[in-house]
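Only a single protein chain was left out; the remaining protein chains are all shown in position.
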Amino acid sequence: MPASPSYRVRALSVLALFSVGAGSLAGCSSSPSGSTGDASAKPEAATITIAASTLGDPGRGPALQKLIDEYNASQDLVKVEPASVPYPTFGQTILTQMGGGEGPDLVRFDMPEFEAAASSGLLEPLENKIDAKKLNLIPGPDKYLTVDGHRYGVVFEDSNYGMYFNKDLVPTAPTTFDEFLKAAKDATKGDAFGLAFRQTQAEEAGVWQDIFNYVLGFGGNWSDGTKLTINSPKVVEGLKAYQQLYDANVIPKGADAATFRKMFTDGKIGMELNNGGYVSHVASTNPNLNFSVARIPFPVKKQGALLAPIVTNVNSKHKDADLDFINWLLQPAQQVKLQEVLGASSVATPTERSAASLQKFPFLPALDELTDTGVPQIVEGFGQYTPDIRHVVVTEVLAALQGQQDMNAAMEKAQKQAEDLVGK
Amino acid sequence: MTERNRGPHVLVRSPGPAAGTVAGRRDGLNGRRRRSVTGSPWTPYFFLAPAALYLVVFQLVPLLQEVWLSFTRTTLLNPTFSAWVGTANFQSIFANPAFRQTLLTTLVYVLACVVGSVGLGLGVALLLNGRFPGRPVARSLVTIPWAAPGIAVALIAVWMFNPQYGILTRLLRAVGIDPGASGVLDNPQLALGAILVTTIWQLVPFVAVVLLSALQAVPQELVEAAQVDGAGRWTIFRVVTWQVLKPTIGLVAVLMTIWSLRRFELIWLMTRGGPIGSTRTLVIDLYAQAFESKQLGTAAAIGMVGIVISLIVIVGSQLVARAAAKEA
Partner (left out) sequence: MRSARLGVTARLIAVLVVLGLAIFPIYWMFVTALTPDENLFGATADLLPDLSRLGVFANALADGKVGRWLLNSFVIAAGTTALSIGLGIPLGYAMSRFTFRGKAAVGLTLLFTQMLPEALLVVPLFAVFRRFDLLNSLHGLILADTAFTLPVVALILKGAIDGVPRDLDEAARVDGGRPLTVLTRIILPLIAPATAAAAVIAFFSAWNEYVFAVTFVFDKSLQPASVGVASFIGEQDTSIQSIMAVALLFTLPAVAFYLFAQRYVVSGMTAGAVKG
C-alpha cells in the first residue's frame, strides 16, 4: 500500500464513527407509553396509517378501502390512510419498521407475526381501553389476543378453513379421508387436477397454513401447551396424509397459490382447503363457478383458523385516533359491513348474515359453525416462536416431500431443532 | 493517446494493492508537474470530502454496526438491545451443515454466472463486432435484458418456468426433457440451473457491451497483416484479439463475481432459496436469518463471511493480474 496512514488517528476516527452509529440506533428505542386514553373522548385531529395485506387483494382490497373511506367521511378529526406494504414482504417490512421505532399506526397481523410483535413490546396494550363485555366480543378467538396478561389487539378477521369444491368436478362432497383421496384422483383428468395445496419453499407461510389442517384433522397438534409435540405420532400421521396426496399426483405440483387459485376459479381444480376469505375472491373472479364449501372430511373435526387481529403500534403518535378507528370498526353496523368485505369470515362480534348473502352462498352457516372447532395457526404455548418453528417444520416437511427423508425422521429433526430454538 | 487505451487496466487496479506501483510510477514521471497542478495540499481533500463524508455516513457507519452486531445476539424486533456473545454466531453458522451447503451453492452459482456470462458475452460481442446489415439496431436490441428490472425478470421467469403452463416447461417437455411433475423451480436438481439461465440471460448483454467497446481497440492493421500472412481466424483471435481483451475480461469477471455474490431479488422471488435449500446463496441465507428468523446477529455474521469471500476474490484477482503483468 502506498499510503502510510496513522493507525492511531484511524482507530480513533473509527471509534468516533461507531459511537455516532450506536447513538443513532439508540435513538430508535421504543418504550411503551403509558396508557392514558379514554375511548369515549374525542381524539386529536390526525392522519393515521393502516397496513393490512387484505388491502392488496384485488377482490377484497377495494371493498375494505371503501369501508375506511366511510370512517373518514363519518367525522372530520381522524383520517385513515392505507400504508404501502405489499403482501410478499408484509411481515418482514412491518416488523423491521416497528423494531426501528416506526411503522404504520394500525396493523392487521396474522397470528405468528402478532405473537412475535406482542412478546417484544412492539404493540400497545389495550386492556384498559377495550371493554370486551360491553363490545360483545366473541370470547373464543378473543382469548388468543392476550399475551403475558396484556390485550394487544381485537379480532379483525377470524376465518375458518373449509373444503372448497368445484361441483362440476367433484359432484358430492367427500365425508372421509378415503373419499377425499378418491375424489381427488377421480377429478384429476384431462387438464384438471383433483386438489391443490401449497408445497414450495417460496410459500413457507402458506404451507404452514395448509399442513395445519392435516395435523389437526388427524388428531395431532404441534404442542400440548407446555411441551413441543412435533414428532408425535398423530402429527406425523397427518403429515403423511398430506404427503400421500402429494405423491398421488392429484395436485398441480410446484404451482404457487396465485396460480392454482386462478386455476380453481377457472374450473381446473376440483378441491382446495382454504379459509372463508376465499369465498369473495372466487365469487368476484368467476361469478358462474359452480362451487360449494363443506367441512374438511378428516377423522378429527378440527381445523385451522386464520385469526387476524388489528393492533396499535406502540410507536404510533396518535393512539387516541387509532383507538377511535378500532372502536368505530367494532360497532355493530360496521361489523356487518366488514364481514361482507371479508367474505365468509367471522369478525370480532356476532353478526347476522344478510338474507342476500345467504341466498348467494347457502353454505355460509356451515362455515360459521366451524368457529367452535377452529384453532389459530400458532404453536400453543410457544406463540412468539411460531415463525421460527414454522420455518423448521416446513423445511423438513418439504424435504420429505422431495423424497429426501421419511416423514417420521423429518419430524424428529424438526422437533430437535425447534427444542433448541425455544430452549434458548 | 496510448494512455487512453491503457486506461482500463490502470484504472481497475489502482484502488487495490497494485495502486502502489501505478501511483509510484506516476510520481516518478510527473512528480514535479503534479505539485504545480495540485496547488495546496488540501486540494485533493476538497474534491474528496463530499463523497467521503457521504459514504462514511451511509455505508461505513452502518457497516461498522453490522460488524459489531455479528458478535451479539440481537433481534429484528428490538435492534437496540444487543447481548454480546463473542464468536458464538460464527461458531454456530459454521457448525451448521446447511451453511456449508450454502457456501457450496454460492460458489457454484457465482462461478457459473461468471463463466456463463463472460463466455456468452464474448461470443455475442464478437458476433456483433462483424459487419452485417442492421448492426446498430441489433446492438441496441441485444441490451434489453440488462435494462429490464430484476423484479420484472423474476416474475416473467417464474411464469415461463411454471410447472404446468410455462412456455419453457412446455418446450422442455416437447423436446423430451421431463423436469418432473413439479417443474423446474421445485426440482432440487434443476432449480439452480433455472436461476442461472435467468441470471446469465440478464448479464450477457452487459458483458457484451463492455467487450464490444473493448474490441474497438483491436488494431485493424495488425489483423489485416496477419491475414496477409495467412493466419487462421483462431490464430488471429488468440494472438491479437485475446491479448487486447484479456485485461477487460479479467475486470468484467471480478465485477460479475461481486454482483453475483450480492444478487438477491431474482433468487428470492424465484425460489426463496428452495427447494430444500438448493438455491440458498449467502445473501438469501442472510436475508432469511435477518427477516424471517429475525436474528440480526447471525445475519451479520453471515454478511461478514460474504465480505471476507469478496475480499479474497478481489485481492486474489489483483495478485493474478499483477503476476500476469510481470510476465508480460
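Order as written gives the chain letters A and B; numbering starts at 1 within each chain.
The criterion applied here is as follows: a residue touches a chain if its C-beta (ideal position, glycine included) is under 8 Å from a C-beta of that chain, and two chains touch if they have at least 3 such contacts.
Just so we're clear, the structure is a prediction, and the values are computed from it rather than from any experiment.
*Asks:* Just name the one of B:Ile93, B:Leu122, B:Val209 or B:Ala321 that touches the chain not displayed here.
*Replies:* Considering all chains, including the one not shown, the answer is B:Val209.
*Asks:* For the chain not shown, which residue from A:Lys262, A:Arg353 or A:Lys416 touches it across the whole complex?
*Replies:* Selected residue, touching the omitted chain: A:Lys262.
*Asks:* Tell me where the left-out chain touches chain A, residue by residue.
*Replies:* 1-5, 10, 21, 23-25, 27-28, 49, 53-54, 56-61, 81-89, 93, 96-97, 99-104, 191, 258-259, 261-263, 266, 268, 277-278, 281, 285
*Asks:* Just the residue numbers, please: which parts of chain B touch the chain that's not shown?
*Replies:* For chain B, the residues touching the absent chain are 1, 3-4, 6-8, 10-12, 14-16, 19-20, 23, 27, 30, 33-34, 36-39, 41, 43-48, 50-52, 54-55, 57-63, 65-66, 69, 76, 79, 124, 127-128, 130-134, 138-153, 155-157, 159-160, 164-165, 167, 170, 201, 204-205, 209-210, 212-214, 216-217, 223, 227, 233, 236, 248, 251-252, 255, 258, 261-262, 264-265, 283, 286-287, 290-291, 296, 299-300, 303, 306-307, 310-311, 314.
Note that only the chains that are shown with their structure count from here on.
*Asks:* Please tell me the distance, in whole Å, between the geometric centres of chain A and chain B computed from their C-alpha atoms.
*Replies:* Between these chains, centre-to-centre, one finds 38 Å.
*Asks:* Provide the residue numbers of chain A that touch chain B in the complex, in ascending order.
*Replies:* 1-2, 14, 17-18, 20-22, 24-26, 28-30, 88-89, 92, 95-96, 98-100, 116-117, 120-122, 199-202, 204, 249, 252-256, 259, 387-388, 391, 395, 398-399, 402, 404
*Asks:* Can you list the residues on chain B that touch chain A in the complex?
*Replies:* 17, 19-20, 23-24, 56, 60-62, 64-65, 68, 75-80, 158, 162-165, 180-183, 185-188, 269-277, 288, 291-294
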